[in-house]
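Every protein chain of the complex appears in place save one, which is left out.
And then chain A:
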Amino acid sequence: MHINDRLFGVVFLLLAVAYGWQAQQFPEPLGGSESIGPSTFPTLLAVVLGLGSLYMMIRPDPDSGWPVGKTLFELIGVVVILVVYTALLESVGFIIMTTLAVGLLSWRMHAPPLKAFLTGLISAVVAFVLFNYGLELTLPNGILELG
C-alpha cells in the first residue's frame, strides 16, 4: 500500500498552496526600494514544498503500519496525560502532577503500579528539590504548602 505518502502529499500540497497564497498577501515594503520583500523567500519555499509533495504523490514509498485499536488508544492516552499535566501544572503543583504523570506513563509501559508511582514520586521530589533549591528556579508549589 502506498496510501500514506499520497495522502500526506496532498496535505503538504495544500499547505504549500495556503502558505504561498498567504505570502502574496504581505504588503510590499514602503517605497519598494528593496528588490526582495517579505514574500519572496516564503514563495520560494512554497514552490519547493509543492514540488516535493507532487513527487510524494507520484512516487510514494511503501506504507508503514499505523497503530490501531488498543495501541492507538494508548498513544492518545500519552498525549492526554501530557496535556492534562500542562493544564494542571501551575494550579495543582509540580510534585503531585509529576508523580501522577511519571507514574501513569511508566505504568502504561507495563511497570507494576506501585513501583511506577513510587518512581514518579521519587523523581518528582528529587527534581523539585534540585530545581528549587539547587538551581533556585521556582517550580509551582500548587496546593502543597511548601517552604
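Here is the rule we go by: contacts are C-beta pairs under 8 Å (C-beta built on N, C-alpha and C of every residue); 3 or more make two chains touch, one makes a residue touch a chain; residues count from 1.
Criterion: contacts and distances are computed from a predicted model.
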{"item": "Omitted chain (choose from \"Multisubunit sodium/proton antiporter, MrpB subunit\", \"Tripartite tricarboxylate transporter permease\", \"Histidine kinase\" or \"Response regulator transcription factor\") - UniProt protein name", "value": "\"Tripartite tricarboxylate transporter permease\""}
{"item": "Touch criterion as defined above, residue of A:83, A:114 or A:129 at the omitted chain", "value": "A:83"}
{"item": "Sites on chain A contacted by the missing partner chain, in the whole complex", "value": "4-5, 8, 12, 15-16, 19, 22-23, 26-27, 29, 34-38, 40-42, 45-46, 48-49, 52-53, 55-56, 61, 64, 66-67, 71, 74-75, 78-79, 82-83, 85-87, 89-90, 94, 98, 101-102, 105-106, 108-111, 115-116, 119-120, 123, 127, 131, 135, 137, 139"}
